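If you scroll down you'll find the structure; I have some questions about it.
Partial view: only certain chains, each at its native spot in the assembly.
For clarity, chains are labelled A, B and C in written order, and residue numbers in each chain start from 1.
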């Protein structure tokens, strides 16, 4: 049975990594530094976790956003032939924007 | 005395692991990657645990759901000739869905 | 002075271990796996512990119940010639039922 969808629990975030192209469309090699940003697209988020007083704290990033990921961590998850990574909300460093 | 049923305490979750078939029905060997998903079916859940203010926090997964399990952890429990695993609710990574 | 009774403090649970028979009544050797369940009968429970807001959290298992015990832990207590074990409530894995 190949599962189609994973709904993360608590404040986990499912991310599909963005593999930066090492060359431009015209085939020119990109400087290694600009390709080293560890980022990905948010595919699914959990319902949030509870603080010590029982309030549900929603996940701080949304589906479709592009996020900056920490250098380490993340649990690898293979669904069919696609590869995803699970992070806890507090480990996501920020959201990336092109303007 | 072979015990028939285990009701987990607190926010523990009793899971029966799904052992993915290494071949399709037609006998064709499945790629190793697609068979490596560590998953299982929820057989029983505890009443939930209490947060620091005394509120009972129910378990976030339900009986009958298929869940994604962490690579490590889980306490093995043999009931009769069946093998189960006990996890804490916060260690379950997510619920798996086929659409 | 041989003490007759121990009332556990806080959320401690006094358990008398069930030593599974290695043979059936008819003398047939039982498979080692079915005899490896680490279980016991609850003999006495403490009054419960307090959460951080001062609420008393009662012990989650009751006298007379059969409980599944963790592989490790438990404080040995000898009362007269009987041997018991003390566990904290949160270390008890679940309650065992025959139907």
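Quick note on the criterion: contacts are C-beta pairs under 8 Å (C-beta built on N, C-alpha and C of every residue); 3 or more make two chains touch, one makes a residue touch a chain.
Keep in mind it's a predicted model, so treat the numbers as computed, not measured.
S.K.: If you can see 3 copies, how many does the complete assembly in this structure contain?
M.R.: Altogether, the complex is made of 7 copies.
The criterion applied here is as follows: only the chains that are shown with their structure count from here on.
S.K.: Calculate how many whole Å lie between the centre of subunit A and the centre of subunit C, each centre taken as the average of the chain's C-alpha atoms.
M.R.: Subunit A and subunit C have C-alpha centres separated by 44 Å.
S.K.: Which integer distance in Å separates the CA centroid of subunit A from that of subunit B?
M.R.: 25
S.K.: Please set out, as single numbers or ranges, the residues of subunit A touching at least two other chains.
M.R.: Only 52 qualify.
S.K.: Which of the residues in subunit B come into contact with subunit C in the complex?
M.R.: 1-10, 12, 14, 46-47, 50, 52-54, 75, 77-81, 86
S.K.: Contact residues on subunit C for subunit B in the complex?
M.R.: 18, 20, 33-34, 36-37, 39, 51-53, 55, 57, 60-61, 66, 68, 70-71, 89-90, 92-99
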